[in-house]
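And then chain A:
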Amino acid sequence: MVLSSLINGIVLGSLYALIALGPTLIYGILRILDIANVAGLTLGAYTGLKVFEATHSLLAALVVAMLASAAFGYLLQRFLYRPILGRGPLIPLIAGIGVFIAMEEVFRLVFGPYPLDFPATVPLPTVHVGGAVVTGVQLLILIVGIAVLVGTWYSLRRTRLGLLWRATSQDTETASAMGVNTGLVIATIFLIGYALAAISGVLLGINYNTVYPTMGDIPAYKMLAIIVLGGLGNPLGTILAAMLIGLVETFVVAYLGFVLPRDAIAFIVLIVILLVRPQGLLPGESFGS
Partner candidate 1 sequence: MALLEIDSVTVRFGGLVALREVAFDVDEGQFISIIGPNGAGKTTLFNAIAGVIKPSSGRIRFQGREVQGSNPSHMSHLGVRRTFQVARPFASMTVRENVRLAAAGRQVLQSARALGLRGRVRPLADRVDGLLETTGLTADARRRASELNIGGLRRLEIARALASEPKVLLLDEPAAGIGVDGLRPLAELIGGVHHRGLTVLLVEHYVGFALSLSDRVIVLDEGTMIAHGTPEQVRNDERVITAYLGKAGGGQGARPPAVPTGPDAPGER
Partner candidate 2 sequence: MSYMIVVGVTVVIYAILTVSLNIIVGYVGQPNLAQGAFLGIGAYFAAVFSTRYHMSFWLTIPLAFATAGVAGLVLGAISLRLREDFLAITTIGLNFVIVAVFQYVPFFGGAVGIYAIPLPSIAGHQFSNNAFLTVGLLMLAFVMAVSKYLEHTWFGASLMAIRDDETAASSVGVPVASYKVIAFTLSAAFAGMAGSLYAPFLSAVTPTSFGFIESVIVLAMLIFGGLGTIRGAVLGAVILGALPEAFRFISNYRLLMFGAILLLMLRFQPEGLVGEGSVLVKLTRRATEELRRRRHKGTTDSPAAGV
């Protein structure tokens, strides 16, 4: 029981980490809470589903979903966010909310209001660990999650893009004064951030075997809670916060049950954290420094 809750918690935490990682990278570089990112998640889920239905290849579904979402993210930063960057954090946040609710309507109009099944079978075995069961889907989430997280860590620490991200996230003006092409860095981060959203969307769809227009709602505010809890734009903090929330949720639901729905709990926790420790669990900045 404890072991299986632990595994469920870690799987959920990995999923949350995947969802929150893109917006964290974007927050780090632009100081924008990009709520529209979850529109990228839903777009990825629908695209993945449609490609999967056509090809029955999970890999093709993932790749096309990532491409579609990344293109969407690129357009957003190019034509919405970057022109309004100089107007403080609120305007982009509210514009992002506009994108978020408009896209939900678009999904409803294009794909219909009803939940669609995502009947993908994962080519991975079900594993027994002690008394607990890890399903193939859970295994996939863990593998993808770990791969993405390690990949992100490596990119930020060891590659030129990572260096640029860290420079720009610390001081955009100085970075561009030093010759960093901040426009290119921002565009790249959006491409990555929205590709990650697509991966989360597909995994979310497979895990719960359902894709629907408002599937981004809950991830949207979980993502906000995780970003804040993780110290705002700190990827390592985000991963830790995602794990923490995944585990706490799983254990609370398994052992306590609650009067209020999970939605409200997450937000009450978020508000309390903001009030008590506005700088998050880990203070700002970058990976493991």
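Here is how the candidates were picked: all candidates are chains of the complex that A comes from, given by their letters.
One rule holds in what follows: a contact is a pair of C-beta atoms (placed from the backbone, for glycine too) under 8 Å apart; a residue touches a chain by one contact, two chains touch by 3 or more; residues count from 1.
Note that the structure is a prediction, hence the values are computed from the model and not measured.
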item: Identity of the candidate that touches chain A (this complex; choices 1 or 2); value: 2
item: Residues of chain A touching candidate 2 in the complex; value: 31, 33, 79-80, 83-84, 87-91, 93-95, 97-106, 109, 221, 224, 228, 259-261, 263-264, 267-268, 270-271, 274-275, 278
